[in-house]
Structures are given as structure tokens and as C-alpha cells.
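After the C-alpha cells below, expect a handful of questions from me.
With one protein chain withheld, the remaining protein chains of the complex are depicted in position.
On to chain A.
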Amino acid sequence: MDNILVTKEVTKQYGKHLALNKVSLEIPKNSIYGLLGPNGAGKTTLIRIINQITFPDKGEVYFDGELLKPKHISMIGYLPEERGLYKGMKVGEQALYLAQLKGLSKVEAKKRLMYWFERLDIGDWWNKKVQELSKGMAQKIQFIVTILHEPKLLIFDEPFSGFDPINANIIKDEILNLKEKGTSIIFSTHRMESVEELCEYIALIHQSEKILDGKLSDIKKAYKNNIFRVGLQAENVDLLLTEISDKFNISKVGVDALENQLDFTIQIPANDSGEILAFFANRSNINQFTEIIPSANEIFIQTVQDKDANE
């Protein structure tokens, strides 16, 4: 697997506080990589190291196979969580300035800005001052400035904060679009539903250490416990319930006598669903039999809690 970014045992210390402890990550090309973790876990420090804002005390960072160097700055686009614009400056001028700082020529920057302003339907903002804009409007401009220089790697830290649902969707579509075009994306957020929706890979950082990483689908597989949600229909649900609870360990039971419906959650031994299904089928109509796969949110909370409990 070809990786856009690899960190090897990156360690960073601020005074007595260890911000990152031997964090090794492999971020595959052309994917969306979720960087998760509670507040203060060390995500921002890691992102700043990738952006060469600060430098690791120990460990190396490789960008596209090369040791990370200042020349790579122009190949990375970073939308920080704490972001803002010069309040008194005009939108267009400001976007041009930030684009030029990323290494674009003025002409090229203007051409691309025009395209993006049209595309996100904000063409008439060019001569407005930033202080006249709403927070969401300013976020759009920051998004454009981040991606304008067509970087190979994009780092978004809470990209949807400050957006209304409609604009959040527009931005989400643009992010997916960028991925389609071959950009690799690191995505740092607390919003787990967007992690589910967007990320193929995740890494979980907690108390300065990486405690989990890999493909999201693999992680989910690893975290499932063969728990199934079952829905049965039978003439005498009460009798059926007694019979089942004698034989199996079930929970979250719901009985609807009028509709003859029985719902419950059951944990079954691995690769043994056939026998149980047959048992149910003999006694009732099965109208639901679904494996419960833990959400990213549950994995997040469970892992962090497990980690804390172990200490």
C-alpha cells in the first residue's frame, strides 16, 4: 500500500507535558483518514508537526516517501480548527494574499479563486469586508483558500463547525469530490457521524498515544461481539419468550402481545447462527435478524474508557 504520509514514533514534549508519545501512523494515498481523539489528546500537535509549524523531538515524518521538508509545505493544505480571517480586509484581497503565501502566482490565484467563488456561489463577496460576513460565509472562504493550491494532502480540523446543514453538505460533497480527484485527506473531528460517512481509515489518539488505527471496516469487525437484533412473530409470544430466555442469554426485550411481536438482542457464539436461526424458525416467523455492528462513536468511547480503566 502506497502511503502519502508516514509518521514513525513521533514524540513531542512541552516542558513536563508529553504531548505525543511514539505515535506511528500510515496514511494511505487517496483516502480519507479520520484522526480521532478526545480534547487535549495530541491531535493538534500532530497536525502542527505535519504542517511543520512545530517539530518533533524524536521520530520522523515522511511525506510521499521523502523525509518531510519545507518544500512540502506547498503540497499540504491545512484548515485549522481555530481559524479566522483579517477582519478589516476585503474578501478577495485576503484570499489572494493567503493563496500567494501558499506559493501561487497572483494571476493563477485569481483565476482559481474566481472559479471557486463561482462554484460555491459566493462570487459577489469579492469586495466585501470580512467583518460583514457571517461565520459560515467566512468558513467557506477559508475552505476555498485551503484547497486552492491543489495540495496532495489536505488536513481538515473540524471542517463542518460553523456551517448550517445545507452548507455542511456542500462542503462534504466537495471533500468527497477532492478525494475522487486523487487527494489524500486527514480529517480530524469529534462528529462521529461524519467519520462513519467519510472515513475509510481512522486512528484514535488518547493521552498522547495512538491506541487504535486501521481500516474503519476492519476495526468494526474486530469490535463486533456477535450480537444480533432479533424480531420474531408468534401466536403465543409469552410462551416463546419463556422458552427462549431459558435456553439463551437475551437482553433488551420488547413484547407486543397485540401484534404478536417479540424483539430482543442476543449474543451467539461465533459461526453458530444457523442452529439458532433454525430454532427460531421452527417456532415463529423471523422478521428481523441483524448483526449489531458498533458505531465509530461506540468504538471511540469504549476504547478510551478501556484504556482509562487499565491505568
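Simple rule for what comes next: a residue touches a chain if its C-beta (ideal position, glycine included) is under 8 Å from a C-beta of that chain, and two chains touch if they have at least 3 such contacts; residues count from 1.
The rule we apply is simple: contacts and distances are computed from a predicted model.
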Would you mind picking the UniProt name of the chain not drawn here, from "ABC transporter permease", "4Fe-4S dicluster domain-containing protein", "Molybdopterin-dependent oxidoreductase" or "Glycine dehydrogenase (decarboxylating)"? "ABC transporter permease"
Check the options A:V6, A:I73 or A:L277 and report the residue that touches the missing chain. A:I73
Check the options A:N3, A:N51, A:Q207 or A:T303 and report the residue that touches the missing chain. A:N51
Out of A:Y62, A:Y97, A:W126 or A:Y223, which residue would touch the omitted chain in the full complex? A:Y97
Hidden partner chain, residues of chain A it touches: 14-15, 48, 51, 53-54, 70, 73-74, 76, 78-80, 82-89, 97-98, 100-103, 142, 145
